[in-house]
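Down below is the structure, laid out as structure tokens.
The complex appears here without one of its protein chains, the remainder shown in place.
Up next is chain A:
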Amino acid sequence: MLIKLARLSLFNRRGTVLMTLLSLVISITLLLGIDHLRHEAKNSFTSTVSGTDLIVGARSGQLNLLLYSIFRIGNATANLSWESYQRIQNHPQIAWTIPISLGDSHRGYRVVGTNQDYFTYYRYAGQNSLQLQQGEVFSDVYDTVLGAEVATRLGYQLGDEIVLAHGIGQVSFSEHKDKPFTVVGILAPTGTPVDQSVHVTLQGIEAIHIDWQQGAPMPGRRVSAEQAVEMDLTPKAITAFLVGLNSRAATFMVQRQINEFRGEPLSAILPGVALAELWQMLSMVERLLLVITLLVLLAGLVGMTTTLLASMKERQREIAILRAVGAHPRSLFLLVQLEVLLITLASLLLAFALLFVALWFGQDLLASRYGLFIGLNPIRSSSLQLVGVVIGLSLILGCIPSWLAYRRALTDGLSVRL
């Protein structure tokens, strides 16, 4: 009965209640959303490098190397030579390597030059290896294997021909039009940046740049696609390579040896350590964001309290009637708290729904812009904790109007001061 009373009383004041609800939904969505993104970003980043022991590139900061080689964020400052790669690859402790050559793109999606080892050794989200949804792994110079998202977003089928562009902008003015690639395979979705990559052979990368120099076609010199295949397509340099070791115990030894490599300055990094550094850098920002969202939540809850307090004046009559039919003052306290609870629960439900919808629409944007793969389900232990915080805070603040109702019930009795 009390719940029915609370529900109908709220419905009776639906104008103000709706505005209160709106402000609460926004602040709770913000809180849950930030928390969700925080966790999902970490998961997304961590799962992307699950099988890799070391990443090697030209000497640079470990974060920079991690971000451009794995997450395709930012650019390499320098390349490393093919000879160095060949020499390190033969290290007895190294089980496998995956060469990566970056710098081209296709309609905003990055092109990754690599070899078959990519499909054999790359691991994500634990022990998962890449699976082909359709077709097969590239074998010819002008073959390409598309990530799942590239294929669905751009509507490519097996056998389609695509043209790569130089550089990594959404719009490029210099395209490798003379050497189109044929789609021979499409990968299954992985929830990592692989989904947004266009994979070609290292020879393919070499072939499209054979008549280029310093980022532009060499004037007066044209090498056709057929001619290029006949030439020596051994790469001269790659951007980075991923390393899998025979034994994790050797990680630090191999890392040191690569860092002290005499041929050229190289950096070998542990992805886990680099990620930890990233989290540490972000933790301040993260905490600040959380504090801000908590304050926004508090503002929303104070707004609710204000609305309820303001409504107490027009509800004197209600209180007097309820007292007359035998309601205890504590029933009136409970009634107002129930209203607070109903508003809060409704806001929470709506906030989860809104967040889900926002993630549904924002997922692609986050993936294509920032390489973040965000799951749609925002319910986890930390979000449930936040739900607890929201309910707790609202009930604490709800005590103010509830206490007023209690006082009114005690002092005003059956009389109504209009």
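Convention: a contact is a pair of C-beta atoms (placed from the backbone, for glycine too) under 8 Å apart; a residue touches a chain by one contact, two chains touch by 3 or more; residues count from 1.
Please note the rule applied: contacts and distances are computed from a predicted model.
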item	value
Absent chain [UniProt protein name; select from "Amino acid adenylation domain-containing protein", "Glycine dehydrogenase subunit 1", "ATP-binding cassette domain-containing protein" or "Rod shape-determining protein MreD"]	"ATP-binding cassette domain-containing protein"
Hidden partner chain, touching residue among A:Leu5, A:Ile26, A:Val163 or A:Leu309	A:Leu5
Contact with the hidden chain (one of A:Ile321, A:Val357 or A:Leu384)	A:Ile321
Interface with the unshown chain - residue positions in chain A	1-2, 4-5, 8-9, 11-12, 317-318, 320-331, 413-416
